[in-house]
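This report concerns only the one structure given below.
A single protein chain has been omitted; all remaining protein chains appear in their positions.
Letters A and B name the chains as they come in the text, with residue numbers starting at 1 for each one.
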Amino acid sequence: MSDKEDRFGVSRRDFLKSAGVGGLATAVTSAGVTDVEAQAGPRVIGPGDVPVSLTVNGKRLELRIEPRVTLLDALRNRADLTGNKRVCDRGSCGACTMIVDGRTAYSCSTLAIDVQGKQIRTVEGLAGANTLHPVQQAFCDVDALMCGFCTPGFVVATVALLEKYPNATPEQARRELDGNICRCGTFVRIMEAAMKAKTVAGPPTRQARWGDMGVARG
Amino acid sequence: MTWGWRVAKYTWPEKPTLLSTRVLRLDGPDKVAGRARYTYDINRPGMIYGRIVRSPYPHARVTSIDLAAAQTAPGVKAVVAYRNPGDEVHYQGDPVAAVAADTEERARDAARLVRVRWEPLPHVSIEAQAMDAAAPKWSTTQENTRPGVRQETGNLETGFNDAAHVVEQTYSTHVITHVCLETHGTVCEWDGDKLTAWVSTQGVHQCAQGFAQALGIPQANVRVITQYMGGGFGSKFAPDSQGIICAKLAKLANAPVKLMLDRKEEHLDTGNRPSAFAHIRAGVSAEGKLTAFDGRSWGTGGAGAGSNFPLPYLYQFPNRKRVHTDVYINAGQQRAMRAPGHPQGCFLTEILMDELADRVKIDPVEFRIRNAPPIAPNAQWIKYFQEGARRFGWEKRHPTGDPTPGPIKTGMGVSAHLWGGAGRGSTAHVDINPDGSVVVKCGTQDLGTGTRTIVTIVAAETLGVPMNAITTEIGDTQYPFSGGSGGSTTAASVSPAIRVTCTDALNQLFAKVAPTVGVQPDDLVAEGGRIRGATDASKSVAWKDACKLLGTEPISVDGKWQDGLSGAGTSGVQFSEVTVDIETGIVRIKRILAMQDCGLIVDRLTAESQVYGGVIAAINFALYEDRLLDRVTGQMVNPNMEFYLLAGMSDVPQIDVVLNDMPERGVIGIGEPPTVSTASAIANAVRNATGATIRSLPLHPHKVLAAIEQQRAGGTN
Partner (left out) sequence: MKAFAYVNATNEREVVAALKTDGIALPLAGGQDLLARMKDYIDSPDRIVNVKNALDTTVTSTPEGGLKIGAAVKIIDLYENQQVARMYPALNAAAIEIGTPQIRHQATVGGNINQRPRCWYYRNEEFVCYKKGGSRCFAVDGENQYHAIFGNDGPSHIVHPSSLAVPFAAYGARFRVLGPKGDREIAASDFFTMPTLASVLKENVLEDEEILTHVILPAPGNVRSGHYEVRYKASHDWPLAFTTVVLTMNGNRIGSARVVLGAVAPVPWRSKPAEAALAGKPLNEDTAMLAAEAAVSEAKPMSGNAYKVQMAKTAVKRAIMRAAGLKTV
């Protein structure tokens, strides 16, 4: 993945590659609407399978999926990355929370095709081979989980919280975790875990910042 | 086996090293890392996806089902009809057909191509409406009501004669759904006539039986696996229609099929907590003793399911009568939901208790102490009222109605509950291998309550080895029978089974090593990874060296739950403090105190989590959740997690948990009791804050504002 991305987070080269066409760039000119129409407008792809290239936990993932496939379903059903869960599937519960270009997002409410060229982090990308992320460790230490089905989403949201506010106040923590629902009732201990993790997590490490993550390191 | 006579003596250790300590949940790391594979996460080679077609109508007759268009849709591998023309469906979400296709998206597409023709029938969706003799019937063959329990004790006339005050009111609670985060569902894979089913279930063995019966195959041909499951709360004991459909699709398609319900299906067709209503007339003497209770109750468990609950709850009415009616409506059937019946009976009784206390001008805690059952091992309420009031700062509670100026009013409330939690016949198997490794197998399942962890704790405690020396295998019908995880019975069933089995295995090991150590088997103990003389600790052998003496033959023992290691009956009391914004009617909870016992605590950390969880579930019951059926069409308007409200982080107050250790009582379940009384304590706190009584749940602002309005107008509050 090139470090030089345009302001939309999709490098031109990648877009062209994923769209499977050449010579598209000429369609985008300062011409009037009529001119664009005359050139048949920008490329229409789908509705069948199209190549979609995702960068997940620093690794490149090449898929062939329909444009309608969400980021969550693409990873769960096509890449066997089942850590993040599908619970409400409508952006109400947070179990599918991933970090896209440094910010949390509901991956059930994000099309996979829309996040090509972006750095996607899932719950699987947090732990090392033998060590847990400090947030994950804190969740274990204070029993901030029961059935565990909301846990990946809460863990990811808490990681994002502490990357944004390394010294988060309880107020900040509550606000940043308000997009997630737990049914077993682990909230009290999740808050405890968030406050505990901030004391051991320290400032975000270089690796933890999406902008520094590259394919080689993944 | 000369020492066989000792087998009857199973006890818990007097000075445990692991039991009752704070042990970290064993599967925590796998869950936080996203490695734990739930049923929803099972991906099998060649797996395809199932999707069910359901009735959009609350009551209708199927006139025809045309599968042709679905059968030829892209990617479709199997299509089945689940109903026949002429069949009657009784609720929105009743399954009628299903498809399986190579992707989830295509399965959904194909399901929409199944053409079902319907003859809509008149429906009922509201309890009061259903009870009207002229109402449409929920079923063309059955009545809308059925007489339920009828209980009578003492003499009502005497009771009311003894009363100085009488309160007569109607109280009610609403229908809520389980909202398991992992929806119900199954992955089914056939190998010839043998079925392997990964099921999100609370009972693997029960599920295997269900599959076998429904599919007409021997139970021995069914293997059910549940390594991790995302919440059940009483709704996940059977394969259900989706499990049977999944198995049929897999057979037809000759491929593994994953069929997980979506959120809407989960709300409509996987159970709910029945509503509860009671018109109650109750009397209290001038001295503050309850004298009489006359209750007429009803409720709905949906399409043809009962709705009973205990009433009056907990407190001692010497003269009482209660008559219940089950009401049927066109809605999904109820299923057991975390302490079935108790939250309803508790609310209906506890609001009445505060009203009665006010009539005799006695503090609600004192009033409850006067009318609670006497103290007993399984009846600690009086102690908890006293101790809890002290811890909570109850003396700062003002009389009903916060006199503080401004729109924010503060109040406190209290409520009590009980539960059973007894154990029953779990079985287990343990292998002690010559290399010192230990494998414990038990066909129970971990719903998130920590079962895997407590099995390991008991085994490690018994064998005197560290927990990481134990391999615990659960969640599979290949392991010895254990019952479904319901009624808070799992800890009390499984812990004794493991204790018994491990004790037996250890005794065999003692017999083997006794000659080497030079101590009689009876005088050996296992602790700290060694086997040593009970009186002479210098005579000992390390666990691994002891196991080497087994040669090539492991110790392999089956065992069963036995009486004496578990108990039954728990009690608890909860206090709550709330604020009410009387200009908006919005309730915010400031803090909750939960006083709770569960006998011998196995893992203090996960036991506390159960209490937190129960309290938070009940906050949802009190304030947020509500299954709303459109009163005209009978269809659910909020089958999602957006308008089916559930508490988030900012809605959760400070919660303090006090666990009362009673190790002499043995292990007792704690999953359900803490969720019983919270809602009543909250409602009573709202009453204390505002002076307005809300006699129905949830405590939605419209009710709070209406009650405040009524109270200002000099109403019956």
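By our rule, a contact is a pair of C-beta atoms (placed from the backbone, for glycine too) under 8 Å apart; a residue touches a chain by one contact, two chains touch by 3 or more.
The shown structure was predicted, so the numbers you read here are calculated from the model rather than taken from an experiment.
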Omitted-chain contact residue, chosen from B:195, B:365 or B:647: B:647
Chain not shown, touching residues in chain A: 7-8, 10, 15, 19, 27-28, 31-33, 36-37, 41-48, 50, 66-68, 70, 89-92, 94, 97, 100, 103-106, 109-111, 113-114, 157, 160, 174-176, 178-180
Residues of chain B (touch criterion as defined above) contacting the omitted chain: 56, 92, 105, 108-109, 112, 406-408, 581, 583-586, 588, 623-624, 628, 630-633, 635-640, 642-643, 645, 647-651, 700-702, 705-706
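Throughout what follows, only the chains that are shown with their structure count from here on.
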Geometric centre distance via CA averages, chain B-chain A, whole Å: 34
Touching residues on chain A, where the partner in the complex is chain B: 66, 68-69, 73, 76-77, 80-90, 92-93, 95, 122-124, 126-127, 132, 136-137, 139-141, 143, 145-152, 155, 173-175, 177-191
Contact footprint of chain A on chain B as seen in their complex: 24-25, 27-29, 31-38, 40-41, 43, 103-105, 179-183, 228-231, 233, 262-263, 447-450, 605-606, 608-610, 612-617, 640-642, 646-650, 652, 655
